[in-house]
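The complex appears here minus one protein chain, its other protein chains still in place.
Entry: chain A
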């Protein structure tokens, strides 16, 4: 079964009514070993910077030194905040099921809605993207959206959860039931303050040939791969166990904490305002048009 990626949304229009905007949980799930030693906390009631970097990872710049430009980053951040005041971009992770409503230039006035699971999140700044995957009429469909695309009308999170892996590209080689989500799915609301649930599901892969050599990738969200011994032998030969000890490679793939705090200190008041308005909208009862009785 082939799945193709398109830049714009590509599928059936469905009329679902979301009565309440999805609430964002105020605490991101932290990895168990991490010690939050940063004392830089903004004023009480606001999220600490430790949570910001999980909820808004696209605000952090590209760690590659050659691509850094402080002026461009500052301008991008202000543009990102400006976009966020117009449209609510919720907190989501790889593994959350989302619905994106986008305006189509070929059908003016009729927005297109696509529901899918987020399998990848890439990019930083205004070019940050995410890919949604769904199986529609036995056809796997993936759509890549840019978070700050002005043609996007609405981004809803239907089920907020995380998975055991950072990227779910293996869903392309798994059975279709693991990628199928109902287009008329309703939003599942989490109580405020609950940590983001981690879905420990183990996906079953289809028999080879695959798009990538999944046995070499140390995937945690995949059921035991049933392959002849030689594949695992070769995977062990090619494995680089010393890579996790490379301190500088680690450093160059991330932004140091002091810089992260600087960045979030600049924008935290505006992000907090957006949070407050989001909570207000959630509590506000949305008006449901009364249907005419016979």
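For this structure, a couple of remarks:
The working rule: a residue touches a chain if its C-beta (ideal position, glycine included) is under 8 Å from a C-beta of that chain, and two chains touch if they have at least 3 such contacts; residues count from 1.
The rule we apply is simple: contacts and distances are computed from a predicted model.
Remark: of the listed names "Lysosomal dipeptide transporter MFSD1", "S1 motif domain-containing protein", "Cis-aconitate decarboxylase" or "Large ribosomal subunit protein bL17m", the one matching the undisplayed chain in UniProt is "Large ribosomal subunit protein bL17m". Of the listed positions A:63, A:90, A:111 or A:197, the one in contact with the omitted chain in the full complex is A:63. Here the missing chain is touched by one residue of A:71, A:86, A:191 or A:248, and it is A:248. Of the listed residues A:77, A:121 or A:163, the one in contact with the hidden chain in the full complex is A:121. Of the candidate positions A:79, A:226 or A:258, contact with the unshown chain belongs to A:258. Take chain A: the residues that touch the chain left off the picture are 31, 33-38, 50, 53-54, 57-58, 60-67, 121-124, 127-128, 240, 242-243, 245-259.
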